[in-house]
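Complex shown without one protein chain; remaining protein chains in place.
Chains: A, B and C, in written order; residue numbering restarts at 1 for each.
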Amino acid sequence: MNPITSQTTSVSSPSLPLTCMSNPAACILQPASMTVTDLSVFYGDHQALDKVSMEFSAGLVTALIGPSGCGKTSLLTCLNRLVQMVPTSRVTGQCFMDEFDVMSPTTDIISLRRQVGMIFQKPNPFALSISRNIELPLISQGIKRHRRHEIVEEVLRDVGLWDEVKDRLHRSALTLSGGQQQRLCIARALALKPRVLLMDEPCSALDPIAAGRVEELIRKLRSCYTLVVVTHNMAQAQRIADHVGVFWASDEGRGGQLIETGPCEQIFEQPRHKLTAAYVQGRQG
Amino acid sequence: MAENVPSILDQGLNLDALVDQRGLFWDRLVRVFVYAAAGVVAFVFLAMVWQLVRLGAGQLSWSFLTELPQNAGREGGIFSILISTLMILGVCLAASVPLGLASAVLLAQTQRQTLFAILVRRSLDVLAGVPSIVFGLFGNAFFCVYLKMGFSILSGGLTLACMALPILIRTMEMAIRSVPQEVHHASAALGMGPIRTWVTLILPAASGGLAAGLVLGIGRALAETAALIFTSGYVDRMPESVHDSGRALSVHIYDLAMNVPGGEANACATALVLLIILWLLNSLTHRLIGRWLGRRLIYT
Amino acid sequence: MFNFFSTQNSLRPGMLVLGLMLFAGMILLTGCSEASSQQTTQVKLVLTGSSTVAPLVAEIGKRFESLHPEVRVNVQTGGSSRGVRDAREGLADIGMASRDLKPSEQDMQSFLIAHDGIGIILHKSNSVAALTRQQIIQIYTGKITNWKTFNGKDRSIVIVHKAEGHSTLELFLKYFKLKNTQVKPSVIIGDNEQGIKFVAGNPDALGYVSIGAAEYAEKHGTPLKLLPLEGVPATTAAVQQKRYPFGRPLNLITTNQPSEWAVRFIAFTQSTEVDDLVKDFHYVPIH
Partner (left out) sequence: MKQRQASRWKSQLGKLPLQISALLSGLIVILILGFLIQQAWPALSEVGVLRLFSDGTWNPTEQVGGASFGMTAMLLGTVFVAGGAILLAAPVGLAIGLFMRFYAPRWLASPYRHVIQLLAGIPSVVFGLWGAVVLVPLIGRYQPPGASLLAGILILGMMILPTVALLAETAIASVPAEYIRASVALGMTRTHIIGKVLLPNAMPGLMTAVVLQTGRAIGETMAVLMVCGNVVQFPGSVFDPVRTLTANIALQMGFALDLHRAALFGSGLILMSLVVVLVWIGHHIQAAQEGSHG
């Protein structure tokens, strides 16, 4: 029995605790670790990522840093196979979530995406009401209405949005501020009880105060979820990450490569690769 | 028909910046021509509408809409004509909307220019240009004779469906394409299946544009005459089923104007009814498109 | 779906409109299909053919329907030849023709329902009172082009001619021994009504239509007048007395094995019960 396919039933089971965060010990679904091996991504003739191998440890925050256009987002979209929505895309290499093959053609990608949530750079709530935004994915899992309402409240409390929006749950999500929208998107992803959460520059479209709140949220989510965060903000990476992967575009046009990976302190204080040192210091100074 | 929707969003250009140079011959000549054209066109069209109103308004009343035509349409109302028109429209929409929507969804989904998509698009372009009388010929030969439907509302409605299809598909595809790609991504990332994504997110988001396309299609179908004369016929009785022949509003106008001495007044009155319906639909389209554009702006 | 609307009303007016329209369409269709299922128990008589006969038969059909509610009579115009053809091929139960059967159509049987004639019509304001046969030929072949020749106004003659395929045209050409290529028309019209309408709207026009249709229009205030032909006034009375030289029969056409209801309908059409309708249309009853 493959947990990727069994996920659906366990989520809808009423015995499941409402949330991990209020009581981490009650997590039934442990955060999963993810491993990629020799992963390359092509868009048509263009190669975006070149033979990347790395591990994202369960329950830890891994930050991906590096200049623009070096394949960080491509790597992220491989982890939930969103990459295949680009019609010309092609992926080689392997990717595992715990011991299950993500890239296998027999994988149920719907179930996969429910376990591997994703937050985008630009907040992208649907043009629906706030509560509807969270409920919609739950409806497609067949969760009953009263249960959905409980989940909406729980996840909105988790992201610290409940007190701000509880009186206008039926107003359009587009009336929220950018920071609120992004937290709503995180809440929407959490409602599915993912084991891994991918974040593509989640704070870059937000003002510093809103970004601070999202960052705080990320720290709170640590240990309940495996988090993979792409960021351009060195200080932020330093604040939130346990592990850091540094990417660099290769010179031969073969796309981005992973040039260094390691614990956060090591990358920022004793970088081994000279490009890492330059990049980290350049940005810091 | 108003197939095109001119710039609803003005580009914010300061038009007062364009001025004529005083006394320059060409500037003056062009200005005179432009103003004269605008004036003459406005005058001619206002005269036309006014004459229709003058000839037809006297006949308009509630009973005109609710009574059956008498004496070849000279007297009485247009009730059976309205019902036939509605039934023709119903058949037309029932056939063209599902087909059009499905085709539009498919065409909007194909990001790459596959041969299939190119061929379908090109043939729809040609279909959009085919004269309505040719649709009439085809409808007569195919639906009435070959499929043995005879002169019937069914034949007429299906012929109109073929006519309305290209405009439906074109506007619906535009509407669907205007939904940002992020919605697809967000939905996929949340593990929602394609069917649910389309039904609960994409189509509702595009609904304004879809409805506008639908209204445009209805407008085209309502205005059509030539394709209907040889498919749905011109029996002015109350149709009992879609297998009966039925006379559409536009065919009624034609018949009263050309074949009925003393039918002008009722022809003009019927034309006024048709114009009012079409103009209501037109303003509905503009509302929908305006709202739809407005919502798109929130997205981007 | 219901939930969707209840929470999203304000956000989705387009969806609402779409839904309503589709809903209305479905109601219409179900209504139609119900109506058509009732239809199957009914008898449907289809008549096609001459546009001269059609309005009369349509009225007779209405009366027939009121006597036999299970029957529905559908009348479509399309010219005499088409009427004969449709009846022969079974597309119509009965054909209508405003002429006799041609030698090539002897496999069919015709049933006389009324007499009619073809009359020359002018606008009422036209001062010309009579034209000889020769003069009409000269006008139609373009040798005389102005009303001045007949002491009318100095206006060119607008010649109204019928479109190819109508039996009125065939009879006209036959009667005046003309070929269609010799005729130099100013305007081509389709049905009788169109011709009457055109002449009534044009003081310089000259045309030829069914006498019945013309008299009917004249009586209802249409400004036109019928010219006598070879000294005989073009009236229903003259047709009735068989004095008018340019008369024609109005026929119903069937195959040699007409259906039961077709026979009953034809019998009804030929009966005295509909003489008042025939007279209303200014045709001449056969009795």
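Throughout what follows, a residue touches a chain if its C-beta (ideal position, glycine included) is under 8 Å from a C-beta of that chain, and two chains touch if they have at least 3 such contacts.
The model shown is predicted, which means the values in this text are computed figures rather than measured ones.
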item	value
Residue, one of C:125, C:156, C:241 or C:272, that touches the chain absent here	C:156
Which of B:100, B:150, B:246 or B:261 contacts the chain that the document leaves out	B:100
Contact set of chain B toward the excluded chain (per top definition)	1-4, 6-7, 11-13, 15, 17-21, 24, 26-27, 30-31, 33-35, 37-38, 40-42, 44-45, 48, 51-52, 55, 98-100, 102-103, 105-107, 109, 116, 119-120, 123-138, 140-142, 146, 162, 165-166, 169, 193-195, 219, 222-226, 229-230, 250-251, 253-254, 257-258, 264, 267-268, 271, 274-275, 278-279, 282, 286
Absent chain, residues of chain C that touch it	77-82, 85, 155-156, 158, 161, 163-166, 170, 179-181, 185-190, 198, 201-202, 204-205
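Basically, only the chains that are shown with their structure count from here on.
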item	value
Dominant chain pairing [most C-beta pairs in contact]	B-C
Centre-most chain [mean C-alpha coordinates]	B
Whole-Å gap between the CA centroids of chain A and chain B	47
CA centroid of chain B to CA centroid of chain C, Å	32
Centre-to-centre distance between chain C and chain A (centres being mean Cα positions), rounded to whole Å	77
Residues of chain B engaged with two or more neighbouring chains	200
For chain A, residues that touch 2 or more chains besides their own	127
Chain B to chain C touching residues, read off their complex	72, 86-87, 90-91, 93-94, 97, 150-151, 153, 200, 204, 207-212, 214, 233, 235, 240-245, 258-263, 284, 288, 291-292
Complex interface listing, chain A residues touching chain B	80, 82, 85, 87-88, 110-115, 117-118, 120, 122, 124-127, 136-137, 139-140, 174, 185, 188-189, 192
Touching residues (chain side chain C, partner chain B) in the complex	4, 8, 12-15, 17-18, 21-22, 24-26, 28-29, 32-33, 35-36, 38-39, 46, 55, 72, 74-76, 91, 190-191, 193-194, 196-197, 200, 217, 220-222
